[in-house]
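Excluded from the complex is one protein chain; the other protein chains are retained at their positions.
Our next item is chain A:
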Amino acid sequence: MKARVTVMLKTGVLDPQGEAIRHALGSLGFAGVTGVRQGKVIELELAATEAATAEAEVKAMCEKLLANTVIESYRVEIL
């Protein structure tokens, strides 16, 4: 079973990397980009066979390691 975790900075938290991308896009001539937020995607291969168990496990991983929940939010998809 596979899981995909998407980690993004929470709404409102400054994203310097996103700002840098927005700025670079502008200077390359892509007008009209008013905001960029970037994050990361983590794909996990899991031994679990039940979606519910897998999801609970991955959420625990997010809380402990994959996301810094003080400033980041995460989303888990079981594929």
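FYI, contacts are C-beta pairs under 8 Å (C-beta built on N, C-alpha and C of every residue); 3 or more make two chains touch, one makes a residue touch a chain; residues count from 1.
The criterion applied here is as follows: contacts and distances are computed from a predicted model.
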(message) Can you match the unshown chain of the complex to its UniProt protein name from these: "Succinate--CoA ligase [ADP-forming] subunit beta", "Xanthine dehydrogenase YagS FAD-binding subunit", "3-isopropylmalate dehydratase large subunit" or "Phosphoribosylformylglycinamidine synthase subunit PurL"?
(response) "Phosphoribosylformylglycinamidine synthase subunit PurL"
(request) State which residues belonging to chain A touch the missing partner chain. (result) 9-10, 12-16, 19-20, 23, 68, 70-71
